[in-house]
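Please read the structure below before turning to the comments.
Other chains dropped; remaining ones untouched in position.
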Amino acid sequence: MRDDLTAELAPQLAVELGLKPAEYDKIVVILGRTPTVTELYMYSLMWSEHCSYKHSKKALRMFPTTGPYVLQGPGENAGVISVGDGWAVAFKMESHNHPSAIEPYQGAATGVGGIIRDIFTMGARPIANLNSLRFGTLDKARQRYLFEGSVAGIGGYGNCIGVPTVGGEVYFDAAYEGNCLINAMAIGLMREENLTSAVASGAGNLVLLIGSTTGRDGIGGASTLASQEFDEKAEDKRPSVQVGDPFEEKLLIEACLELLEAKLLVGLGDLGAAGLTSSASEMASRGEVGLDIDVSMIPAREEGMKPFEFMVSESQERMLAVVTPELLASAQAICTKWGLRSTVIGTVTDTRRFVVREGDEIVADMPADTLASDAPVYDPAMTRPAYLDEAQAFDPSTLPHPETPAGLGSALLRVLASPNVCSRAWIYRQYDQQVLLNTLERPGGDAAVIRIAGTKRAIAVSTDCNGRYCYLDPYVGAQIAFAEAARNVACAGGRPAAITDCLNFGSPEKPEVFWAFHESVRGMSDACRAFEVPVISGNVSFYNESFGSPIYPTPTVGLVGVLQDASKRMTMHFKNAGDVVVLLGETADELGGSEYLSTVHGVIAGAPPALDLEEERAIHEALLAAIEAGLVRSAHDCSEGGVAVALAECAIAGALGATVALDDDLAPASSLFSETQGRIVVTCAEADAEALTDLFVSRGVAFSVIGEVGGDRLVIEEKIDTSIEELEAAWKPTLERLVRGELQSEELHEG
Amino acid sequence: MRFGVVRFPGSNCEQDIVIACRYLGIDVDYVWHGDTDITGFDAIVLPGGFSYGDYIRTGAVARFSPVMGEVVRFAERGGPVLGVCNGFQILTEAHMLPGAMLRNRGLKFICETVPLRLERTVCQWVDLPEGTVVRIPINHNEGNFTADAETLARLDANGQVVLSYCEPDGTRAPGGSAPNGSANDIAGICNERGNVFGLMPHPERVVDPEASGTDGQPFLTTIVARLAGV
Amino acid sequence: MARYEIFVTYKQGIFDPPGATAERALANLGYDEIESVKIGKYIRVEVADGPNERARVAEMCDKLLANPVIEEYRIVDAEGAVSAR
């Protein structure tokens, strides 16, 4: 055993690596001696927030995680649900916020690469990507650089590996200026019987490293970064940036799926944050075995690498497989066929110890379980933030609201042109949306629809979270994130099956932040329970702070719903002149936290819209029943910008106007722009109007028949009378013009 | 009649071509890039994707694949060869078609369904009337076709320009209609003999009306009918 | 008018997938002598004469032509004088 650290030096290194003194003491107790350099590195990464979830673990137990069709809940690389006929869908969302803030293209690209590996590790072929993005306002060159770079990176990686990017969301708000959010979600499809586990078992079996060489890139990368507050000094951490190699990843997808299909592997894991240490120790833990790894066998990208560097390197595009000695040759032949390196770097043992050696010299030797399972678990302090009372008490009716058609019309154009509402085509035009030929509905609608080839079924998917609502009320905001995702999926004709989440927050060591985190998890859990939808995977990203203040709480939901009959899928655009327009739900005076308030009045305050989970679910069920009965021509939910924006979007998408009268007694601005939840603009053929309204009546959901599709103008009686051309001219070009620096968001706020 | 679809490392639209062919009732199978025998195939398709990551230049490495020698001989004997997107790029790198690809004007990847106009052409893969407008998705980062003036004139004169980017009504905008900046709005060309055809748009993406449309069908079916002498 | 040549390469330790792919491709083509290939950018700029010319070209590199997070660059003027970062 190499003892390269004295009892004096070891605690010092531990501190430098981010371990707390008590954590260091625990390591000494576990080992019964002073740790080696390699051991300290391995523990410090495995016990970092990113890998150990030490601050969030307890709160996450609130999530419902089971259901009759859940094949794999949280705990593996991705969750898996059965979607019928022996088909299963694996999905997960993950953050790559901090790497992207340093180098947006590579940060976002490697974020996609990482989440894709989580999917095919499970034995599933990746079939779709989504992303959830947050930036500061695009007036500053740095924000434009981050936005342009991360969109290009997501496209650059996903397009190259041949996985369509089918949806996502993006918001711009000063709260994210020093800490952008890049959350990537991936979905895979497999036969149920191919479900694989990242497990090592069978003493004497071999550990095979497949894929790229190992370099110093990313040493202390994602995991250290993701666990430290982010400040201006972050730029010093540059050399740890990893460059993605999507070509290698594409080969890995094909080779790994072929290896699994041929049943040549005992287990398969990907190398993500904390590299080999994390994947090897987790595989050993799951299999209740030991491992003996020789770093001198690992193909190095650079000369003179130290054992700890091999163990913690985050070089991308690498997989770890366990194979029996008899099948090794066949397994390696498949790797070679795909042009991939594969190297035996160690063996499985029955000692339950994780031994690392460099040739004959042992450099680390610890109980394998302790890396993955013995990390400390904390109960962070919580305090309700002081700003909430004042913010929630704000009464939007005290503002001067427009009342004339001219004033309301110009407000509508401004809201449509807002970066948070405008067309996202500039983004998704850079993404291959169709490769694999299963994309039935491309980005641009409420949810993307992907068919399960060979069946009649499809899945509908959406990612959602309004951080502003969460800032104003994290409990309700998180519920709304879920409700909106479910509503988007319902508008496409899908029934929610399960969600993944990515919980983006500031430092959990700040009681206000942790309170918001806890409330969000509680809110999301309650929403999931009300809809009987489990959480099957997810990711927590803490320490999203810049210049001392946390981002908005941003608990993003990625929801997958199922359509039993893909041909019954629904879209949002107005279809035919003469169709009847129905508004499901009832508008309340809820301008708090709205896009209108922010865009037209520059105010981010008030109580966010209320949410009644039972009512919300009843509305989705009613809509789905109507869609399944063939009574619906289009459906689009009201989100940012309220019913006025929803109607405008239906009209622009269909190049067809409408004349409607809103039947509420609210002030005009509230009537148009209130963001009351649970509302959906539905159209139907005139002949079906009675059947549709009967159905809604029988289900006991609130609705009003508001008008008729037709013409080339959007007319909302007494309030709006604007041509579609003008609506589109406001809505369409914003992102491109902002990116080019041709437009300042100030101009968008002026009438 | 049997299509062979070549799989290069990094190809990612090969299964799409196969699905589209099967949908259209065309017998089809994969050809591995390392193979040197393509007997038994009546037409060869080089699919879209990112062969070898497109890292050095698109198509630059793939053209040295062992199978490509056979594909060249097959084409020289008059065998029909289709290159879609990355396949088109490989055909130019292999000098089976003239010109070369630059990065899109604007340096952005473009995924979008665009209108395209059929030109008067000797191409054996199409028989749509000149001026027909079809709508097919493009999906590339390097589809900005370039060639010297002499080559461009020759392509035109010989009826080797098969498809041009155009406006929805079939006209070509004075400043160019190609979203990627392509010379003369060129979206697809063939060799003089008309048997080798490369195009940037993806016809295999618009074959199934249940999913997306049917405008791509003729680009796969015409050659079948022609070889069958129908 | 002055002319500068700029050589942009990845910093030490940053992985270069195009270079690695070229290495393998050349080996496959039978060039067994290949030990390494690195691929960077070669930029030629022409600028109107002016004060601080060279410093401004360096600034252009920092801001736009190179990505200082992962790349380094070398600037050579028409006389062969070199500056680097």
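So that you can tell them apart, the chains are marked A, B and C in the order they are listed, and the count of residues begins at 1 in each.
By definition in this document, contacts are C-beta pairs under 8 Å (C-beta built on N, C-alpha and C of every residue); 3 or more make two chains touch, one makes a residue touch a chain.
Just so we're clear, the structure is a prediction, and the values are computed from it rather than from any experiment.
The complete set of protein chains in this file's complex follows the formula A x1, B x1, C x2, whereas only one of each kind is placed.
Everything below uses one rule, namely that only the chains that are shown with their structure count from here on.
Between the Cα centres of chain A and chain C there is a gap of 36 Å.
Within chain C, the positions touching two or more other chains are listed as 17, 21.
Counting partner chains per residue, chain A shows two or more touched chains at residues 245, 247-248, 339. Listing the residues of chain A that touch chain B in their complex gives 152, 155-156, 159-162, 245-248, 250-251, 338-339, 428-440, 451, 453, 566-567. Across the complex, chain C is touched by residues 102-103, 106, 212, 215-217, 235, 238-239, 241-245, 247-248, 301-302, 315-316, 339 of chain A. Against chain B, the residues of chain C that register as touching in their complex are 17-18, 21-22, 25, 28-29, 39.
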